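First the structure, in the form of structure tokens, and then the observations on it.
Removed from the display is one protein chain of the complex; every other protein chain stays in position.
On to subunit A.
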Amino acid sequence: MDDDLQEETLVADYQEQVNYEADGADLDRIDTLGVGAPDLKAQLDAAAQPLEYQASIESKIASYDNYCSLFHYILNSEGPVDVEQPGLGFCWDLIDEFIYQFESFCRYRNRVARTSPTEEEAQVLRENPNVWGCYSVLNVLYSLIQRSQINEQLAAQKRGEDGNAVAGEYGSRPLYRMLGYFSIIGLLRVHCLLGDFSLALKTLDDIEMNKKAMFARVMAAHLNTYYYVGFSYMMLRRYADAVRMFSHILVYVSRTKNFQKGNQQFDAIAKKTEQMYALIAICVSFAPTRLDDTIHTALREKYGEKFARLQRGGPESLPVYKELFQSACPKFINPTPPDFDNPSLNIDPVDHHTDIFMDEVKNTLYNPTVKSYLKLYTTMDLKKLSSFLDVDPEKLRSWLLVNKQRSRQIRWSEGGLLEGETANSSELDYAIEGDLIHISEAKQGRRLVDWYLRNLARAY
């Protein structure tokens, strides 16, 4: 999937998209508004703009009210509202900002309740328990999806039929179709923030993960989709699938890097990229796999020492796992109002998820040790190995069981993102007969054709 041929197409694709975006921006400016909604365009524009970093609590609440009335207008007017050519990037920004404000408000509210529950802010928050409620946020996203019949449209396209035939009055308009589409991606993100990783993946049932998908036409959407899908896979312990997602997008980013300079989203892209390298380091340490050369090099540049520590395992790797996880995980939220009367109960959800993740790290801490020894032998006595490692045979048996279990992973091959088959992800395999460990290795033969083609391409 990472050959040179693809690189060319990637670059061509990217340029096409950049141009597309530029076209969209022009159209935004010359847009004419529908009759009866003179300020709709201005409202939409305002809603897609980020809130000031130090916005007061009043403006956070006001912003929520604005979203409510805006979406109410879009969804519940008599018939679809008219805004022509709203631009794909613009629709993404609108949904993205909406969810971002929900996320930061929940985190802010939780933080206030934990650290300064007696101050005036806390009082205002107490009096407004329904602001940025999870039900109203989900309601907006699901309503946009239903109004636009976007799932029906995507399913029809998947079957090779015309999506427009099932789009209906609303869904045939670009504004509704695009808002509906990005609401699906938005749901992926919201479910992930709430810690519901299987539902997050389920949400994308009708979207195919490839370059032709609509999300791939907006860089930020492309990046975020792969990030959240990859992260959800990671939490479902499907590391091979997670690595596949992160690799795909990171290769794409690295090969189109030169076109992104000067882009206003450059910093955001760089940050997400950094996070995904951290996650890929974690996943690869859990399930060693051969990475694309570009990614491997970048990974060693960015996280060389840390990556090596993860791969060695053992107690020294624990702080590194924790640090990388916390720097790269989504900003998890608690959807309900906090308990202002008991500040200590309002634990940061990020800490909660870190604890859960770290338990799996601790359970599999000695897999690298076990593997590094077994690799050297074809048969080995269990008692002898336990004396090498200086542990009880009892404990070693547990390590061997754990390592074997974790080398079996569910891996996607076709269908929805949640589907897949169990596969042995490790080159090393073994079986124990009494105290004797029989070890086998599946070796990768030399990849001659690949080598030949690469060098041939270089010779042109």
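The definition used in the following text is that contacts are C-beta pairs under 8 Å (C-beta built on N, C-alpha and C of every residue); 3 or more make two chains touch, one makes a residue touch a chain; residues count from 1.
One rule holds for everything that comes next: contacts and distances are computed from a predicted model.
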Name of the absent chain as recorded in UniProt (options "Eukaryotic translation initiation factor 3 subunit K", "small monomeric GTPase", "Coa3 protein" or "Proteasome subunit beta"): "Eukaryotic translation initiation factor 3 subunit K"
Residue, one of A:90, A:132, A:197 or A:286, that touches the chain absent here: A:197
Absent-chain interface as seen on subunit A, which is shown: 3-5, 134-135, 138, 142, 194-199, 201-202, 235-237, 334-336, 342, 344-349, 351-353, 355-356, 358-360, 362-363, 394, 397-402, 404-406, 408, 410, 415-416, 418-422, 429-434, 438-450, 453, 456-457, 460
